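Here the complex is missing one protein chain, while the rest keep their positions.
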Amino acid sequence: MANETIVVTDVDLASPALPVAHEPERAPTRRAAFERRWLGGINLAYLVLGAALLLFPLVSPGSYAISLVTQILVFSIFTMSLDLLLGYVGLPSFGHAAFLGLGAYAAAILSAKMGISNLGIAFLAGAAVASVGAVILGVLALRTSGVYFLMLTLAFAQIVSAGAQSWTPVTGGTNGLPGVKAPDLFVPGWRVPDGVPFYLLTVGVASVCFVVLFRIVHSPFGQALVGIRQNEMRMRSLGYNVALYRLAAFWIAGMLASVGGVMYAFFNHFISPTDVGFTLSGSAVLMVLVGGSGTLIGPVLGTSVYLLIQNLLSSYTDRWQLVLGALFVLFVLFVRGGVIGLWAQSRTWGGRKRGAA
Amino acid sequence: MSLDFLIVQGLNGVAYGLLIFLLAAGLSLVFGMLHVVNLVHGSFFMLGGYLGYSIYRASHNFLLAALLAPIVVGVLGIAIEKLLLKRLYVRPLLDQVVLTFGLSFIAADVVRGIWGANELVLPPPDAFSGIAQIFGNPYPIYRLFVIALGVLIALALWVIDRRTRLGSVIRAGVADREMAVGLGVDIGKLFTGVFAFGAALAAFGGVIAAPIVSLHLGLDGETLITGLIVVVVGGLGTLTGAFWGGLLIGVAVTFLTAVVPQLALILTFLVMGAILLVRPNGLFGQKTI
Partner (left out) sequence: MALLSLNHVSKNYGGLRVLNDVQLAVEPGERRAIIGPNGAGKTTLFHLISGQVPTSSGSIVFNGEDVTRRAPHQMARRGLARTFQTNNLFLQLSVFENVRLAVQRRMDRGTHWFRPWWSFKDVNARTEHALARAGLASRSEDLATNLSYGEQRQLEMAIALAGEPALLLLDEPTAGMSVAETSHTVQTVAALPRDLTLLIIEHDMDTIFALADRITVLDHGTVIAEGPPEDVRANAHVRAVYLGEDSD
């Protein structure tokens, strides 16, 4: 049997390692692009958006528009948190509305039943309840994957909704809980009334949530989540405790959703079980997908599109639910990657998008 | 907790469980074989019930309603599968979810538009509308009929599954789709057939459930959730799982609702969680997706 001796030489570090089959187009260095941004990643576009939101009341056509944009922002907090699960970790959670519901009911019960309308306390209470829910659901559902996971989370959302429906003395039952007052900031008496003041408060809260999520997603932790979504087994063999990462992401997403829920309760001054069931969970997934999952701004766009359509449609026709359903169907069949996907394709980035649906 | 209570609630639970089985059977097969998350299945159940109501109002013939409504819904199922769902088999899980979710929106609105938002009641057929005595307890004959019918259908399905070529083809499709294709199975027709049959079975369940459960908006979501719980507990793609899961959940929910109504659904969720902790693929499921 032939036995050629293999000559061992020093590996040449400078030259390319192996014959390259082809020379692919070089995409701009992602790292350099980030380093050009300000404030740790927030670039000019986002600042412009923030400024536009702040100045919007000056140009808005009326209180209805302000209310609509407030609603969009409140739900954007919710859908951004869902995108963390859907687009970054890769968990198809259909039960996210449960966490919004837990936050909303916490705030509503504190305000309507106990007279405590302090925003900070409401956030803390909502986050506490959502944390408990997230850990319970996480421990049960994260051992499963794919379809089982989806169904478990869906069942969870419906059960939270059903719980709200039956625990009438505390939650007001099927009729819901009216009488949520305006929130107080810091000192009782610093009430934030409806309209422009509440709108500005919402812009502030939504911006903070966006920045927090942005930082998380671009942190080493966030990078690990993306790695887990792409190749869970490899991450394990690299030493990452995948289960713990997933649970942490689930918990963070749940808490942020409850922030959205608290804002929703103060916005609507009313919360009912139908607000927080399976329909909202499904619509939220849709909003994320329409905008483009795996990109934090995508869900914001998706939420805007969805709520605009819903509001416009319901003022024209009683059959808005049917039209909306038909739009979902058409959208899924013909549009891939969401709005962000369309935009990115038009700039011929091709396959460089990370994490899109 | 008296014996009478146990008997009555036990029978109620079995009846409810068998109704859910009719829904869960189609749901489980569609999940297991098509790998599709079918969120419009609850709508099939609801449509069946409402259609049955209208047919009965027009004809005063319960049997006609029970046979015609599933046929209509089955045809609808064929249309949905061939025109819409087929395109999405290669797409990720969520795309199918969004599609069927959108369809459920459409269905819910159609029901609301045609039949309105009020609760509708479909009375049981005269032949079964009396009260029987079970061990000294008065019990509606119709529910006994439902139990008998449910068991009959389960047996029929079991025979088809285990003793006919169709059954083995279906099981092959669930176990290994590519192999089934390789063995010459027309997978396209099989999928359409399974989907449509599941829809028809759910619709049939809706019709015979209507005298027990009133027809109302939101019935699609409620039944879907219970059906999903049954499928998760019983295992994907297995009729046996849908049957025993259905009975288990049916009895559990019925007893819990009778004893601690506030916590019934939450406790059911915990039961489901406990089962999944021990058997992550359900009682009878195999590791698939």
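Worth a mention:
Order as written gives the chain letters A and B; numbering starts at 1 within each chain.
By our rule, contacts are C-beta pairs under 8 Å (C-beta built on N, C-alpha and C of every residue); 3 or more make two chains touch, one makes a residue touch a chain.
Everything quoted here is computed from the prediction, not taken from an experiment.
With respect to the full assembly, the chain omitted from this view is in touch with A. Checked against the full complex, the candidates A:L47, A:V170, A:L238 or A:L330 give a single residue touching the omitted chain, namely A:L238. Checked against the full complex, the candidates A:S63, A:T174 or A:S219 give a single residue touching the omitted chain, namely A:S219. In the full complex, chain A contacts the hidden chain through residues 1-6, 8-13, 15-22, 24, 26-27, 29-31, 34-35, 40-41, 215-216, 218-224, 226-227, 230-231, 233-242, 351-352, 354-355.
Definition applied: only the chains that are shown with their structure count from here on.
Against chain A, in their complex, chain B makes its touches with residues 31, 35, 37, 39, 84, 87-88, 92-95, 97-99, 101-110, 112-113, 221, 224-225, 228-229, 231-232, 236, 261-266, 268-269, 272-273, 276-277, 280-282, 289. Against chain B, the residues of chain A that register as touching in their complex are 86, 92, 94, 140, 143-148, 150-152, 154-156, 158-159, 162-163, 166-167, 277-279, 282, 285-286, 289, 318-319, 321-322, 324-329, 331-333, 357.
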